[in-house]
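Below you'll find the structure I mean.
Moving on to chain A:
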Amino acid sequence: MTVLLIAIGNAMRGDDGAAHRVIERLEPAPGVVVRGELQLLPELAPEVARADRVVFIDADVEADEPSIEPLEAGAGAGTPLVHTITPREIVLLAGKLYGFTGRAYLCRLPVADFDRDGLSPAAEAGVEKAVGLLREFIR
Partner candidate 1 sequence: MPERIVIQPVTRIEGHAKISIYLDDDGAVSSAQFHVTEFRGFEKLCEGRPFHEMPGLMSRVCGICPVSHILASSKACDNLLGVEVPRTAVQQRRMVNLAQLVQSHALSFFHLSAPDLLLGMDAPPEKRNVFGLVERDAEFARRGIRLRQFGQRIIELVGGKRIHPSWGAPGGVLRAIGEAERDEIRGWIPEALESAEIAIGRLKGVLDSMAIEIEHLGNFPTLFLGLVSPEGGLEYYDGVIRIVDGEGNAVAEGLDPQRYLTYLGEASEEWSFMKFPYYKPLGYPGGKYRVGPLARMNVARFAGTPRADREMHEFKQRSQGAVCESFHYHLARLIEILHAIERIEEITQDPDLLGSNIRARAGQNRNEGIGCSEAPRGTLFHHYQVDDNGLVRSANLLIATSQNNLAMNLAVEQAARYFVSGRSLQEGMLNRVEAAIRCFDPCLSCSTHALGQMPLVVELRDAGGALLDRARRG
Partner candidate 2 sequence: MPPNAPAAAPKDNREKLLERAMSRHQYSGDALIEVLHTAQELYGFLSPHLLTAIAHKLRLPPSRVLGVASFYHFFSLKPKGEHTFTVCLGTACYVAGALGLVERLEKRCCKAGTTTPDGKVSVETARCIGSCGLAPAVIYDGAVLARVTPEGLDRELERIGAK
């Protein structure tokens, strides 16, 4: 049973780095693989496919409380020029191209401010809670 935790965001842009903080604070555990990514790129799909469960951890300005929700595979809503793709898209690629049959989740972290050093208090609190949630989740 392997769990893949993927933190998304730019650790040098304030709260955008919240997800990275979460995986740094989680203790290593057998069967748990963590990855920090600036952005999601398609070649992550094969790695996702090898896991039984995958959790994408991402900052979300619309989140109030950290949560771990099931994530459905699916295409994003038109991203014509972007050089990165979304978690839903990675899951879809992993499923359609590499036979991923596991479950995917999204852990959203409440954030407020991307133009600062380090995390805002709101993000900091969210990170703490998310670490707790993920510890439970892994167990």
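Candidate entries met the following condition: all candidates are chains of the complex that A comes from, given by their letters.
By definition in this document, a residue touches a chain if its C-beta (ideal position, glycine included) is under 8 Å from a C-beta of that chain, and two chains touch if they have at least 3 such contacts; residues count from 1.
Note that this is a predicted model, so its numbers are computed, not measured.
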Chain A in this complex - touching candidate among 1 or 2: 1
Residue ranges of chain A in contact with candidate 1 within the complex: 10, 13, 38-39, 41-43, 45-46, 74-85, 89, 92-93, 96-98, 114
